[in-house]
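Selected chains only, in their assembly positions.
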Amino acid sequence: MKDFETPADLTKEDVTVLILSAKKRMGLTWEQIAEAIAMSPVWTHSACVGMNAMPPEKADALVAQLELPAEVADVLVESPTKVWSQTVPTDPCIYRFYEIVGVYGPTLKALIHEKFGDGIMSAIDFDMTVTRVENPKGDRVKVEMSGKYLSYNSW
Amino acid sequence: MKDFETPADLTKEDVTVLILSAKKRMGLTWEQIAEAIAMSPVWTHSACVGMNAMPPEKADALVAQLELPAEVADVLVESPTKVWSQTVPTDPCIYRFYEIVGVYGPTLKALIHEKFGDGIMSAIDFDMTVTRVENPKGDRVKVEMSGKYLSYNSW
Amino acid sequence: MKDFETPADLTKEDVTVLILSAKKRMGLTWEQIAEAIAMSPVWTHSACVGMNAMPPEKADALVAQLELPAEVADVLVESPTKVWSQTVPTDPCIYRFYEIVGVYGPTLKALIHEKFGDGIMSAIDFDMTVTRVENPKGDRVKVEMSGKYLSYNSW
């Protein structure tokens, strides 16, 4: 089927490889890439690895900054299909967050219900930051999540 | 085997039922219970549902506040076995956090590595808060996690 | 642990058994029960089997209609933990809906993106109806779902 291949076949995975390659070549950090397109590092990384869609002007800015082919921008603006293949993540850095959901999930649920009523925190109208907090006993990772409260409907 | 049953058989699950029962009867919130024992609501709830161990003085304070049998305190101070039976949680309020780990896990990992080096955020030397943030477009749930950065060893 | 049992231990499962029992004894349909509390049949059934929380006045109305103990209303207003134990449902009537999600999931996604942009249909701010549509070739089941469109955030 190689004969039918067109530039339109450029996938999200291809684009991620191109971005990582350019980032390494140029010696940039995610913080710098994010700053250059005036977005947060969390969102920028997520969109670069194909887990979020970019508004066209952000995609263009990224392509310009990283000197990538123009069709990369077309792919960056497409709605991604968010797929993860490990039901339980094995990498320790990611697993710890899975563990937190397992241990504290019922607690998060109970406190959201207590503070808001019967509903949930949106994972769509959502933002997140990661910061480094200095601490004499060892610096700490601070993760702040904020999502719109959505109330269950009765009808 | 009922004949051998002794007060020592009181389990973490039993204690949770007793606490929930007293909380309902007394009309208390988790915030109020937490305040009475001078701890945070997240940690207090988690210890009450058997996912964390209480220092003895906190266990005694809780037992006093909720007018529970004295042996409940003994159980509250025991190290829990943290078990969750759903690999993928089904409750939407908890699932959204699982989804966030799935979507943003690689992003959290990349930014932790960028800001700290090769390591992880501890889920043991860890704390968390849940707050309600007013917002004209709809109030938001804010979840703040903080865990000590742990660096991988080379040896 | 039976000694500690209090009326507060009445669970969502107990309440479902009580409701089904009364429904059978009184010879009522879900449509009639829903009408009596002025809500839709889908939502009413869902709340009665412990998958949705009832506003207090609806819970009271249901308890009155079905002549149930007063503490049932307290349980009906509690936020449920939505749990299903079969990842893939086996009952053919439910499986067919799972199959529809498997076959048409990517199609639903593509058309939502085309009509709205990068986002999803909420399953929280959501309602649904089931109706019987007469048809000379065999009557048809009509299921109508409506959920608020939620747009992904960029930040």
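The first chain written gets the first letter, and so on, giving A, B and C; residue counts start at 1 in each chain.
Heads up, the rule we're going with is that a residue touches a chain if its C-beta (ideal position, glycine included) is under 8 Å from a C-beta of that chain, and two chains touch if they have at least 3 such contacts.
These numbers were taken from a predicted model, which means no experiment stands behind them.
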For the entire assembly in this structure file, with 3 copies shown, the number of copies is 10
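Operating definition for what follows: only the chains that are shown with their structure count from here on.
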Per the C-alpha centroid definition, the whole-Å distance linking chain A and chain B comes out as 26
Rounded to the nearest Å, the gap separating the Cα centres of chain A and chain C is 32
Residues of chain C that touch two or more other chains sit at 81, 124
Residue set of chain C touching chain A in the complex reads 39-40, 42-43, 47, 52-55, 58, 79, 81, 106, 109, 113, 117-120, 122, 124-127, 150-155
Residue set of chain B touching chain A in the complex reads 29-31, 41-42, 45-46, 49, 51, 82, 84, 87-89, 91-94, 96-116, 119-123, 125-126, 128, 130-133, 135, 137-149
Chain C partner, complex, touching residues on chain B are 10-11, 14, 17-18, 20-21, 24-25, 69, 86, 88, 90-92
